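If you scroll down you'll find the structure; I have some questions about it.
Complex shown without one protein chain; remaining protein chains in place.
Chains: A and B, in written order; residue numbering restarts at 1 for each.
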Amino acid sequence: METAFELAPAIVLLPLAAFVVALLFGNYMPKKGALAGIVATAGSLLLSLYVMAAVATGGQHQETYFTWAAGDAVSETGVPTIEFTFGTLLDPLSALMLVIVSLIAFLVHVFSLGYMNDEGETGLPRYYAELGLFTFSMLAFVIADNLLMAFMFFELVGLCSYLLIGFWFRTESAPSAAKKAFLVTRFGDYFFLLGVVAIGATFGTLAFQGDGSFVAAAGEAIDNGETLFGFGAETWVTITGLLVLGGVIGKSAQFPLHTWLPDAMEGPTTVSALIHAATMVAAGVYLVARMFGYYALSPTALGIIAFVGGFTALFAATMGVVKDDIKQVLAYSTISQYGYMMLGLGVGGYVAGVFHLMNHAFFKALLFLGAGAVIVLMHHEQDMWKMGGLKDKAPIVYYTFLAGALALAGIVPFSGFWSKDEILFDAIIVGLNEPIFLAAYAMGLLAVFFTGFYTFRMVFLTFHGEPRSDAARDPHPVSWNIKFPLLTLGVLALVAGIANLAPVYKLTGLEITYLEFWLDGQYGGYADLTYSAYGDTVPFGTDYIGSETITLLIAAGLGLGLAVGGAVFAMVLYNVPEPEPHTENLGSARTVLRSNYYQDEYQVWLAENLTLPLARAADRFDQTVIDGVVNGVSSVSLFGSGRMKRLQTGVVTNYAALLIVGFIVLLVVLGVLGGWFV
Amino acid sequence: MTVGIEYYVLLSLALFCIGLFGVLTRRNALMFLMSVELMLNAANINLIAFAFYHGNLTGQVFALFTMALAAAEVAVGLGIILVLYRNFRDVDVTVPSEMRW
Partner (left out) sequence: MIDAFTLPEWAALAPPLLLALTALVLFAYDSINPRSTNRPVLAGVAVVGALASLVTAVWFTLAGTGADGPDAGYDLWFVVGDSVTGTGAIDLFGGQLVVDQMALFFMIVVAVVTALVAVASYDYMAGHAYQAEYYSLLLLAATGMSTMAAANSLVTIFIALELASLPSYALVAILKDNRGSVEAGLKYFLIGALSSAIFVYGISLVYGATGHLQLEAIAEMIATGEADAYSGLLGLGIVMLIGGFAFKTASVPFHFWAPEAYEGAPAPIAAFLSSASKAAGFVILFRVFTTAFPLETTTAVIGLDWTIAFIILAIVTMTVGNFAAATQQNVKRMLAYSSVGHAGYALIGLAALTVDGGELVLGAAMMHLLVYGFMNTGAFLFVGLAEYWGVGRTFDAYNGLAARAPVACAALAVFMFSLAGIPPFGGFWSKYFLFTGALEAASANSALLLVAAALVVNSALSLYYYSRLVKAVWINDADPSLDRDFGGTPTGLYAAILFAAVMTVVLLPAFGPVADLAIDAASAVLVS
């Protein structure tokens, strides 16, 4: 067990090594660096499984590897010192996430052989190096044992996604999308940084776990009714928690900082799979889960998380309905699904949120890789209206994609159903106790219908009906390196739900909610980072309609019914040989949806009409006043310099005279001061 | 009858100032050198007078050192004045003034 934990840094460092190898030697390697990445991520995956096994047999591990700064600053709560460290925290949550990230990264690397190498892309060493760095950053973020380390790798994740989204930097749109992704997420990260500083200054520690963690310190401060920076302790926890949440909202593409994500489709589809399933976007939600104990202290923060999540889930799902580009549909579905996770976490459903994070990782990676396969089949055509009829020509792609779609739509027994159902169940029981959460629940529930609709609209347009273009009539073949990841993920999308069959448990009493046990530390883990510990802290009560079972059945029935309803509606409209663009009947509503609720427009408007004039004014101030002063000083100095050097006349007798004059001046000054002449 | 120490100091100060005047006004390198020698000798007067006054020999011995060093200085100085003459055909110290500002 100890060996597993000692090897844990290797999980992180292997992809870093792959990064270096691919960058330096990629050009000379047979698959341009892919093999290094595959070997490294496979190694990471095996070691992650080893760590998971170690945790499952009752282990947990926290170790500080490197202290890179320590100071004597006294914190607000009176802690006399603060240390900034790098360390690992291996507990059920991080072990699970390690496996997810390394598995998806591994499959993405394999898939890239088919998607990038076989398609003759150039710049592959750069691609694989960036993938390696990306995986490294995310894994390091996952094992981080303190908030600052998490922040640093959070940033690195952002940088890597910037690099990868802009991989085709010679096109016009990719660099612009990369910049947008970077700037929008940076905007959120700015608040995150403030939050890190605030938490560090308040509690004198940034550790996630243990008695010396900021979570424990915050709980203590609230219990003691302390006043922190002029606020009540709970208010201050809410404020700092929301600051950190800024980073989460940016990275996990929640409203209103979701605008970068659809544009990020400019990157290679493999990158989209990685970003959406396991790394960039997942980082935000993972961070909330990681410091869930902190959010649990503040009902306000939880409520905001729940509402942001519920609203985003619905909001993004409606936009997904009218998209024609297969990747765009998936992009909006990602935003929507992360909304669900936020909703789940916000109502205190820690297990439900993590469960959905896991399931989503599998089925969204599957869908993106499936979309990538479709794009390969279609000779790099992404418009669904030019597809159709691919079902028979590429059965493996079709059936795996279908599995992913069923999971995404939340149709029993696919994995997405179980986790989404659990989230909605957690939301409704909290909502019954505190009615305001019913609004968040309602949004989440309504989104289920839209999800079912747009998912199957996508499936039917892509795979069913008659081929609508030459490419669709004569698809490009796909090889094993595309099929293998699809099959792996297809199976996972089908069966991953087994991990936590909560409804079955509640109906039959069978103790099969393994994930809940896992996250509750029943196999191994830290007592303060368990579901039950969080459950004690979460301030919400629950209520049922009738009994728990009835509520459960109502919630599951509503969710499943709406999902199936959406799917059937899509089938009616689009599962025909020659589908019509029915969404055009939506009229002006369609225009609004196609324009993404004018989110980009208003953000651009804000930038152009608010930020830009401000920046111009600041620039003018800088150019005139500041630069004027600086230039003035410099010209005065240079003029002074010109005069100063004239002292040196070149004639040695003058020097002697000046020397004596200087000496006498010094003598007189000192003599007068010292009173030697009296 | 002994002469008061202040007279020696006055003498040496006068000598020092004469030397200094020479340094400031003479353009001939040799005269410059001689003026410096005057200043050094002013110091020697002081040293010997004070040695007598304080009743220890340190000053006198140091005066000997000063003279030896003055001689060495003159040797180096004459060498430099020689190359000065070779290069500039003059021993006027104000002539070499190419490097300035």
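Keep in mind that, in the parts below, a residue touches a chain if its C-beta (ideal position, glycine included) is under 8 Å from a C-beta of that chain, and two chains touch if they have at least 3 such contacts.
On a predicted model such as this, the values are computed, not experimentally measured, just so you know.
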- Query: Of A:Leu24, A:Val74, A:Leu183 or A:Leu666, which residue touches the hidden chain?
  - Reply: A:Leu666
- Query: Contacts of subunit B with the missing chain: which residues?
  - Reply: 5, 9, 12, 16, 19, 23, 29, 32-33, 36, 39-40, 42-44, 46-47, 49-51, 53-54, 56, 58-59, 61-62, 65-66, 69, 72-73, 76-77, 79-81, 83-84, 86-88, 93, 96-100
- Message: For review purposes, identify every residue of subunit A that touches the missing chain, sorted by number.
- Response: 634, 637-638, 640-642, 644-645, 647-648, 650, 652, 655-656, 658-659, 661-663, 666-667, 669-671, 673-677
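The rule is short, and it goes like this: only the chains that are shown with their structure count from here on.
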- Whole-Å gap between the CA centroids of subunit A and subunit B: 83
- Message: So in the complex, the part of subunit A that touches subunit B is made up of which residues?
- Response: 645-646, 648-653, 656-657, 660
- Message: Which residues of subunit B touch subunit A once you look at their complex with the stated criterion?
- Response: 20, 23-25, 27, 93-94, 96-101
